[in-house]
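Heads up, one of the protein chains got dropped from this complex, but the rest are sitting where they should.
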Amino acid sequence: MKQSQTKEPNWREKLHEIIYEADTPAGKAFDIVLLIVIVLSIIFVMIESIKGLDQWIYDLLFYAEWVVTILFTLEYVARIVVIRKPTRYIFSFYGIIDLLSTIPLYLSMFITGGAALFTIRALRLLRIFRILKINRYIGEGNKLMVALRDSRAKILVFLFAVVVLSLIFGTVMYIVEGAESGFTSIPISVYWCIVTLTTVGFGDIHPVTPLGQFIAAVIMIMGYGIIAVPTGIVSAEYSKISRKEILNNTQSCYNCNEKQHFNKANFCHKCGYKL
Amino acid sequence: MKQSQTKEPNWREKLHEIIYEADTPAGKAFDIVLLIVIVLSIIFVMIESIKGLDQWIYDLLFYAEWVVTILFTLEYVARIVVIRKPTRYIFSFYGIIDLLSTIPLYLSMFITGGAALFTIRALRLLRIFRILKINRYIGEGNKLMVALRDSRAKILVFLFAVVVLSLIFGTVMYIVEGAESGFTSIPISVYWCIVTLTTVGFGDIHPVTPLGQFIAAVIMIMGYGIIAVPTGIVSAEYSKISRKEILNNTQSCYNCNEKQHFNKANFCHKCGYKL
Amino acid sequence: MKQSQTKEPNWREKLHEIIYEADTPAGKAFDIVLLIVIVLSIIFVMIESIKGLDQWIYDLLFYAEWVVTILFTLEYVARIVVIRKPTRYIFSFYGIIDLLSTIPLYLSMFITGGAALFTIRALRLLRIFRILKINRYIGEGNKLMVALRDSRAKILVFLFAVVVLSLIFGTVMYIVEGAESGFTSIPISVYWCIVTLTTVGFGDIHPVTPLGQFIAAVIMIMGYGIIAVPTGIVSAEYSKISRKEILNNTQSCYNCNEKQHFNKANFCHKCGYKL
Partner (left out) sequence: MKQSQTKEPNWREKLHEIIYEADTPAGKAFDIVLLIVIVLSIIFVMIESIKGLDQWIYDLLFYAEWVVTILFTLEYVARIVVIRKPTRYIFSFYGIIDLLSTIPLYLSMFITGGAALFTIRALRLLRIFRILKINRYIGEGNKLMVALRDSRAKILVFLFAVVVLSLIFGTVMYIVEGAESGFTSIPISVYWCIVTLTTVGFGDIHPVTPLGQFIAAVIMIMGYGIIAVPTGIVSAEYSKISRKEILNNTQSCYNCNEKQHFNKANFCHKCGYKL
């Protein structure tokens, strides 16, 4: 970037800037075109999976799919060519995604069912966040990530509790209800218990005995109460971050370089140096 | 408003005050009458859609609908007449709503199925907030809007994640479950995945294979965890606003430079100096 | 209460203390007995509604119901006798509840279906909170009430939005799906829309057309996002109260009797008087 201002960049640098960055108009355009192609290709995959359409649609999709795949292949090759250390890209997260989003069609010529891999392209959508280089988007995204990462430990504890509860209550329901009302095995009962605890409630399986329905009611109210926990955690973590934000003010101590001060602080709370 | 106190306003100003404002008794009355008519007209539309009632009810509704429509037409004309710049009203949000809530019946004389447009009148209910000129109602509404606007970026990121997850898991379920258990196409599977992630769980489609049920359980627990995110965001944003409200005020003590005061504070709580 | 310590109270005062207060052992005992009788009577009502039990159970319940009703009648009479101003009790919330929880059986001797009124006794359970005179229980209860009352305006705005959304999307679904998939009328569609927005999802009605399912998906994700709003509001309101709590310290100004001070405050922020 920087040097590209100073001296005339060669074609590789120019391409690199277009493909890997979104600062220049060309770069933005490239990303947007890519986004459109990705979305189209996903729509194609989805339509393709629908049965009972006219044959010409499937034929059209077949050719469209080939066009998209060739475009992606070119992009993939370009990305490898213009970068200084290709290996670093190839074995990166997006490098693998890019590869996976091109090969399925080639594979599908040999093996069948490869169509599944296509939706890996959905992940390619993630790259689009590079366009959203607007500070607050990134800022929000990061803050979100931070909030989730900070509550990781708590949420693990919470999920563990959910699983243990489901195992115990699932088995109880399996014993109480039995096979005739759909609780044919413990795994099924555990599945039902998760469906109920998470308040999804498909209704494909449901208790029919009074005792079973009573236990179900207990599970539901529990699930209703439990959902409060992760929400509370995340929102608390999140507002803690916002709060930190409020506390944090730009000034840092000239003496000990401590950054975290109250806005009203006159002296560094660490070394007592005048701010 | 102001001048209408000082000198005798002409009929247009009087009408304008009645139709566009809710400060005067007449204005309030006008709004309330309007509200009642709107609610009635919506009830009529709803009843009309019910089949198997006696014919005389449909006849009654037909005439009632005409009465309502004529009333709305008069209102629409009046609004255009009394305002200084009609165009500004006509092309405003409510201007369009008002138009849309009158034409459908006229249209329905020529084309059929126009009855649908009737519920656009529901939007007219929004205008009723003008009555709720009580400060806190407006205050709350605005604060709510602010909270939502501030979390817009975050919620977009979040919804995007939901869509990507649904695309991926929808396709996985389509492959795992297949057509015989209702996952007839990827779009359907994605639809099911959204139904499950959002913990709605209709049960019209549900996994039957053990693997499918296991993945479903994972999706549900994920959805259960994911719902924590927007809630956390909004409540954090919201409480941030409230917090600001409580403490932040611009004045600071001239004596001890203490910045944190209640809005109602007259003296510095630290040194007792007059603020 | 107070005087009953000083001079010997007469029987009415004694009874009043037992019936209307829970400070004395006798009063507590009375409340607990009452609680048990109420819970039993509700269980009786519930069992009674179950069909296909042995006749002797119904007979038993019939007599049990009479015993309970007579007990409640005695209590009702006692409450009227011992109180100084009977009218104030009779027309109070609990006075009406008490009456309603005795008459149904007497009524049921003449008219049928009066059994419904029985569960009004459930409301009697509310009186049991008098036992929970433990400060924090009451404290919490009040704080909860305050939180809800403070967010009343906001929650009204929110519920209004939900209703408007349901009306609009309900009609849209009615047009899109039509009768063959259960959306037989606009009211039914609105009902379905509420079922979906609130993530209940019975599945008795569900979209079958692709467009209908797409709109349903939009509604669900909206509902998923909307649920964040009231939660955010309540938790923000609630934590605002807690925060106030933290700010509030016991000291009040000798000069102007201002009660709300920072814990660190040395001077009244209202009159500048030394605390």
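A, B and C are the chain letters, set down in written order, and residue numbers restart from 1 in every chain.
Everything that follows uses one rule, which is that a contact is a pair of C-beta atoms (placed from the backbone, for glycine too) under 8 Å apart; a residue touches a chain by one contact, two chains touch by 3 or more.
None of these values were measured; they are calculated from a predicted model.
From the options C:32, C:50, C:70 or C:211, the residue with contact to the unseen chain in the full assembly is C:50.
Although one chain is not shown, part of chain B still touches it, namely residues 199-203, 231-232, 235. In the full complex, the hidden chain is touched by chain A at residues 153-154, 157-158, 160, 164, 167-168, 170-172, 174-175, 179, 184-187, 190, 196, 199-203, 206, 210, 213-214, 216-217, 220-221, 223-225, 227-229, 231-233, 235-237, 239-240, 243-244, 260-262, 264-274.
The set of chain C residues touching the chain not shown comprises 42, 45-46, 49-51, 113, 116, 118-120, 122-123, 125-126, 136-137, 140-141, 143-144, 147-148, 155, 159, 162, 187-188, 190-191, 194-195, 197-204, 227, 230-231, 233-239, 242, 246, 263-264, 266.
Keep this in mind: only the chains that are shown with their structure count from here on.
Counting C-beta pairs in contact, the chain pair with the highest total is B-C.
Residue numbering at the chain A/chain B interface overlaps only partly, since under half of the positions present are found in both copies.
Centre-to-centre separation of chain A and chain C, using mean CA positions: 41 Å.
Remark: chain A and chain B have CA centroids separated by 29 Å (rounded to whole angstrom).
Within chain B, contacts with two or more other chains are made by residues 187, 190, 199-203, 227, 231, 233, 235-237, 239, 243, 260.
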